[in-house]
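Every protein chain but one is kept in place in this view of the complex.
Going in written order, the chains are labelled A, B, C and D, and every chain counts its residues from 1.
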Amino acid sequence: MLSVGIPAPDIDYHALAPEIVVAGTILLILLVDLIFGDRARAHASRIAAFGVLGALIPVLTLGADGGDVSMFNGTFVVDNFALVMKAFFLIVTYLVILVSVDSMSESDVAEPEYYLMTLTALLGMMVMGSSRDLITIFVALETISIPTYLLAGWKKHEHKSNEAMLKYFVFGVLSSAVMLYGMSLVYGATGSTLLSVIAEGPRTDLGQDLGTVMNVGIFLTLVGFAFKVSAVPFHFWTPDTYEGAPTPVTAFLSVASKAGGMVAIFSLIYVGFYGRTDAWQPIIWVMAALSMTVGNMIATKQTNIVRMLAYSSIAQAGFMLVPFAVAPEDGLNSYQSAFSATVIYMLIYGAMNIGAFATLMAIARRTRSGEISSFAGLFSYAPTLAMMMSIFLMSLAGVPIFAGWFAKFVMFQATIDGGTGMAYALGIVAAVNSVIAFFYYGNVIRLMFFREPTVEDRSPIRVPTALGAAIALCAITTVAVGIYPELFARLGERTPF
Amino acid sequence: MVLNQFLLLSLFLFCTGVYGALVRRNGVLVLMSIELMLNAANLNLVAFSAFYKTEISGQVFALFVIAIAAAEVGVGLAIVLLLYRNLSSADLDRADSMKG
Amino acid sequence: MAHWAFLIPLVPAATYFVILLFGKRFGERCSYIGIGALGASWVMAAINAYQWIDRREIVRESVEWAQWGSGSIRVGTHVDGLATMMLVVVTSVSLLVHIYSLEYLRGDRRYTHYYAALSLFSASMLMLVIADNTLALLTSWELVGLCSFMLISHWWEDKDNSNAGLKAFITNRVGDVGLIVGIIILYFVAGKTFDIDTINSAALSGTIRHGTLLIAACCLLAAVCSKSGQVPLHIWLPDAMAGPTPVSALIHAATMVVAGVYMVARLYGVFFAGFSIGDGGMNLLALVGGVTMVIGASMAFVQNDIKRVLAYSTISQLGYMVAALGVGAWTGGVFHLFTHAFFKACLFLGAGSLSHACHHTFDMREMGGLRKKMPTTFLTFTIGTLALAGVPPLAGFWSKDEILNGARANDFPIIMVLGFVAAIMTAAYMGRALYLIFFGEYRGHAHPHESPKVMMVPVTILAGLAVVVGLLNAPFADYRFGQWVKFEVEVENLYGAEGAVAEGEAAAAAEGEHAAEGAAAAAEGEHAAEGEAGAEGEAAAEAEGEHAAEGEHVIVHSIAEIKELAPGETVLFEPEEHKFNIGVAGSSVAIGLVGLLIATWIYLLRKAPKNLLLVNPFRALHTLLVQKYYLDKLAVDGIAKGTAGPVADGSYWVNQKIIDGAVNGVGVTTKKYLAPFAYEQLDQFVVDGLYNGLGETTKGLGGAFRKLQNGRIQRYGLWLFFAVAILALVVALLA
Amino acid sequence: MNWFDDWGITLTVFIPIVGAIIVLLIPKGEEETIKGVALLTSLVTLGFAIGLMAEFDYDDTAKLQFDVNTSWIDVINSRYHVAIDGISLPLVLLSALIIVLCIVYSWNHFPEPHNPKALLALMLVLETGMIGTFVAQDLILFFIFFEVVLLPMYFMIGVWGGKNREYASIKFFLFTLFGSALMLLSFLAVYFSSKDPLTGQHTFDIVTLSTAGVLDVSKTAAVVMFGGMFLGFGIKVPMFPFHTWLPDAHTEAPTVGSVILAAVLLKLGTYGFIRVALPILPEGAQEWAPYIGLLAVIGIIYGALNCLAQKDVKRLIAFSSVAHMGFVMLGIATLTSAGINAAVFGMVAHGLITGLLFFIAGSMQERYHTREMSRLGGLLISAPKMGWILGFTAMASLGLPGLAGFWGEFPAILAAYEPLSVLSEETFRTYMVIAAVGTVLAAAYLLVMYQRVAMGEVPEEFKDEHIHDVHGPEWIAWAPMLILILALGVFPKLLFGITDDAVKHVTDGIATALNATSK
Partner (left out) sequence: MGPENVVFAVIAAAMVFSAIRVVTTRNIVHAALYLVIVLAGIAAQYILLASEFLAWVQVLIYIGAVLVLFLFGIMLTKAPMRGDNDLDNDQRWPAAVASLFLAGVLGTILIDGYGDVEIAEPEKIVRTGDLGRSIFHDWVIPFEVVSMLLLGALIGAIVIARRD
């Protein structure tokens, strides 16, 4: 085997343990399914859940160890940032599994494979957290994308689900083609796929100015991730896919997959492209402004709650991008606040958005409808769910004392810290948008509380345990972080590379 | 050989792929166009890899791309098949029930 | 007693709360609580008056009330001659009215509320007169206004009554703007104080820029106009007659309406310096008073409602007081206030008695011939009328005479003429009223009878007072009133002195000069002042002597005199007093009698031709001018009638249509057009619309963006690549 | 009482929210328990507030007392810093009192839809927010509490409101939210321009920021930052062009909602000016003061004119709030201690008076089922006691001396005569005259309202109806307000004595920063 004389690379298995556990879980699910068939159908979710929690253990021990591990010639790094993101992905996936259990077992879809897909995507995300190299990033991104394409169409007998999958797939593949082309240009300009080398800027030994090539390459690369985080104008798939995909998948897409894209943007920008501010900052500025504005404006017109949340997630992506768009150019340390702002925003967004989708699913068990109007009068027969939904929506709107305020706060903080005219301008756009956002969040709350119910059956809604647990976890996180933001703030503070 | 001859050829393929992906209605044809785009990127990578003598990561990259492109085509065809089964057509613009 | 003066208002104030909270339990007996309280106040006021006459010691007491920044706002009592006099007047009239109301209001729906409000009024009014600072003055000023509102609209079931109350309150509020602004200006210019003495002293001492002082004085004048029924803010007073008659007697004749006059008298330093009263010529204060007295009197002619006649009469008499203060006849004005309180209250209560007898009507056309049926009422009413008309030796004569004399002596001929004109008119319209009510045939449908004793005793007492009080300031009584009640304030001459705020550069430039001059003039000025004062006559000399012994300050009468002193020197300021003048007295008596005779001629003897009103007023005026000295009855008849007809009608018309109309118009315009415009157009449409519009725009744009999302994936792809291409171009260009 | 020094404020702030949670945990059926717990909570809170009052050191009201300063969000150097001084104390007491009164008032007649549990819980949450805002000494903490009141009020209007409640509640929410967003931006700008002399880091601490030299900003920057705060606070006040949410919110809100809104919520804005905007950004304040003054006097006149056009009692009272808060803002705009003292007094007085007016309006609506003035009349006949109370309150509202309202208005007008020396006297004197004219209009609309509602004969439609006079819970709820209105009117020193030094501390700071002679 070693006839060609490949030297064995140094591998720190502790640092790789989380990924190994996840991969092992995937194989375990596959094996169990192969061996036990339908008898083990119900166990897949448990295996997946335990696997995810199991993967969390090495993440925690690694966190306790401290110290960065860099492997494979710097293409793979395990540092605080990576660990925080991995923990986040694991927890989000765990929540999504909780949310999925009942919904999947009650429908006629392939259940073990569902978890298999989810965990494969999770694997991609976790690798993404550590990737510091274009190839790894590309592979990780595709590992996130391809299973999620399939997941979006998991309810394959539903036309909407098919359509969701198709659109997601086509748009996704087109974007990754663009991204790949961009990466090739970046590679062409710098002669390396390693972000640390890319950070040194374009090659100058050719007697040619490759700055423009590199900048355009950077931009094209970012398109692929802009697609992932559904930033305008690369958002078109989002509403349709969110609406058509099974709701747990939507939750997964809107949080985990989006965060995966965001993590890639982190690595790319802060490790690789940081010096080329003029390439990415104006673009991200535009994308942030557009995402917030367009997302919010269209959201106000929606009648379907999932679609509304889809547009809301577009707008939220805009908010998350704001700190990038305003990160100051001077020195490497000064992006601190911009960096941690986005991390914190992402963490908080995860809790509240999954909570919103989970609550939505609990409610939809009764209403069997995604129409916003079906929420009317919810307060009168399901006060707790109505309250939970309000907490999440308020939090998304950024109303203190729910966690969302702190997310918005750090975002604003970053804009002010940016200190340039453009930063302030974006801050104002964000401020105006956070008000507009309330139109549609508030509208749902208004319906739930202020209107008479339209459904006939007004008995209390029974919420399955797993789903209830997910809602409760999210709600507790949302409120606790809102009151004591230090919980998440520390994570954001510790993460920069 | 001038580096740009490969790059421009690749660009041409890429843009042709873009055109095809936007214009073709049949799902399989769209997938073919996408293959054009991916191959264009690959050509770029290999060209650059040849250009920077000591660098072979471009080729490695291209290898990964080829593998993943295969997976994508597989998944894509599965999707088109499913679409065909549910809509009795492989035309992408049939799937437009969600909008706005 | 003066140290405990705060008790005088406190007793009725406590009564107010007692009656208000426990009134239902006491029922009609609550009136006795009110009477008892007022009795106690009266006794204290009397003791205080005695002590004042005895010692003449100004007593001040104060406690901290509020504080802000560096300033501590104190509130307290200030008992001097003026306050003592006012205390006596207010407690006396109020007590009598309380007693009178026992019968008059018997069985009223809100008997207890009536007494409660009366108590509150008395308390506020008493507080007003002993207030030592402008802020307390303002407080009680507003409180008496509130009581006036409560009592005018006492029978608020009828919208006219509540309208009258509203009109009174709101008109007064207009004046209060002036008061508030005036007080604020004075607060700052006098060195952040509300203290009245300090303000007076500062106003006279020259530390305040004259322009500022004039503005402050004008502002305060607005308040005077509203409270004391001066043109053009007198319009509320006749309407205020909608309240119960004893209320009209107490509030709208004797006490509250003179609050404005009182305020001028109290802050005389400000008015004196602000309007340059000592300089002679004309000033706004005198002018307002002069015009008011004529207009008020002329309108009284055309009224058929006895209370309205009296109301216009009150306006006219208040005009006298204001004019008196405007011409510098401080004592005259205050004295007239004093006498007027008694005889006008007497008249009002008499009117109440009449209405009590005649089925609650005040319409003189439904009376007549009541002389025999109501002899006491007739007698007292006649005394009141004669006192008002200025017939000696009744009270009105002495005080009115002093005013006219003051106008003459201080060189205000126009005011004097106006005074005479008003006097003749007063006599005439009061004569008219007297004849219409008591003489001729009874024209009503009731069975008139004399009112019970409870009502008539107070009236009689007031009539008695109307006879005697005027003598207090008669020459043969040594002008005692003038000695007891006088305006005096210690003033430090700071004109041109160092540290004076007076005038920026000009003052600074002139400073040295002035200082030198001042020093030189110091001794001289002193002497001059003394000499002048000595020349003024024995009484004055005596008074001065007293003061010189007490305060060791020179007495001065005008700002010019102050300016002549050395800067920094402290003097005692007093307005100059002009004593009895036989010419003026004679003329006024004659004029009063002429007025009465005219009335007699027309109304008692009914000699006037019926069509006299049709005579062209210009011709009548012409006749009057040409045949000025004709004593031809017919001519006099003609002029009198001619004046009384169109001019009075005209001025009433002006009153009702133009002034009232303007106020109503402003009110109506505000309510009908301006307010709805502000509300419907501005608020609901523009402002609201703007915000809602923003919302709509958002949604509209949202709709536009939605169009891009047409549901076809390849269209999305198209947008994707357009975006990529365009942004790539942007990036390339930026690089 | 050492523990009280440390825990007094914290307990006062958080007891209500604990009570709210307990209320939420009690099953819906046990209404009496719910009401009992809520009342008890509010009473305990009031007790603690009174404890603060009792332990307060009145000799040094400018000093922050019961100071607690521990770490909270270290990342942004934001700390849990609470304390009270003479400006905070009256407002804390007012908030605690009003909530008790509101709970008592609604004891037997909760608004529809009947859900005492939710309503009471919201009221208690509101209490936490309100008291918290008045004690916070850290910008972020302040901001959080400032925002906490938003949601409960939104729900209160939206769930228990009148016909147009949805529109009103959304409008209320959006306006306030918009203001807060910009306010937050300003806070951040302040944060980044600051440097804590002790730690060398940025700081959110209000006390530190108010110290000269901590904030290093150009004048232009200060003006811009102040602008953001101006919008945030001004909308809450509300000042003239931003007032349109107020009439709707008031009109639609249930009675207790209107009362809390009027009595306390509006004060958050003015308090913000005094506590945050002025001391931190005196230079911004200087530039903005004339415009604030202008908007304030426009508000006075405009509010009054609109009152005159109203047919609905509640709406009229709502517009009167615009006018009254105009006086408060005018006082603040003068930047003098007289003006700001007047403003604080005006805040408390307006809280009591307008709160009471809304109570009465609510009670009337409950009895007559209408608020149309044209349909009402003869209240003095049907329910004389209520009529008298209405009259009393109307008089207090129009600024009758001797009642509390006067001490909010008069000193404000007075202060406008001589604003801080760096401000234009002419401008402010003009404002003074306009504001004084406003008092006439105030008399007009209140008396017209009183005449329509209370005087005259009872209209035909209510002739045969039994109109209950003031009943037990109403007496309990109203009596303290009546007594306070009178007591503060007669002894203004009760309040001025507390606020004066604290206000002077603020104005001296401003004056020093602006090199102005403090007046």
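We adopt the following convention: contacts are C-beta pairs under 8 Å (C-beta built on N, C-alpha and C of every residue); 3 or more make two chains touch, one makes a residue touch a chain.
Keep in mind it's a predicted model, so treat the numbers as computed, not measured.
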item	value
In the full complex, displayed partners of the excluded chain	A, B, C
Contacts of subunit A with the absent chain, listed as residue ranges	4-7, 9, 11, 19, 23, 26, 30, 71-73, 75-76, 110, 113, 116-117, 120, 123-124, 127, 130-131, 133, 135-136, 138-140, 142-143, 146-147, 150-151, 153-154, 156, 165, 188-189, 206-210, 212-213, 216
Those residues of subunit B which, in the complete complex, touch the missing chain	1-9, 11-20, 22-29, 31-33, 35-36, 39, 42-43, 46-47, 49-51, 53, 56-57, 59-60, 62-64, 66-75, 77-82, 84-85, 90, 93
Chain not shown, touching residues in subunit C	712, 714-715, 718, 721-722, 724-726, 728-729, 732
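Assume only the chains that are shown with their structure count from here on.
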item	value
Geometric centre: closest chain by C-alpha means	D
CA centroid of subunit C to CA centroid of subunit D, Å	38
Subunit B and subunit C: spacing of chain centres that average the CA atoms, whole Å	97
Computed distance of Cα centres, subunit D from subunit B, in Å	64
Multi-chain contact sites of subunit B, meaning residues that touch two or more partners	21, 30, 92, 95-100
Of all residues in subunit C, the ones touching two or more other chains	706, 709, 711, 713-714, 717, 721
Residues of subunit B defined as touching subunit A within the complex	7, 14, 17, 21, 27, 30, 34, 37-38, 40-42, 44-45, 47-48, 51-52, 55, 57-58, 60-61, 64-65, 68, 71-72, 75-76, 78-79, 82-83, 86-87, 92, 95-100
Subunit B-touching residues of subunit A, taken from the complex the two chains share	134-135, 138-139, 142, 146, 149-150, 153, 156-157, 159-160, 162-167, 169-170, 173-174, 177-178, 180-181, 183-185, 187-188, 191-194, 203, 239-240, 243-244, 301-302, 307
Complex contacts: residues of subunit B adjacent to subunit C	18, 21-23, 25, 30, 92-93, 95-100
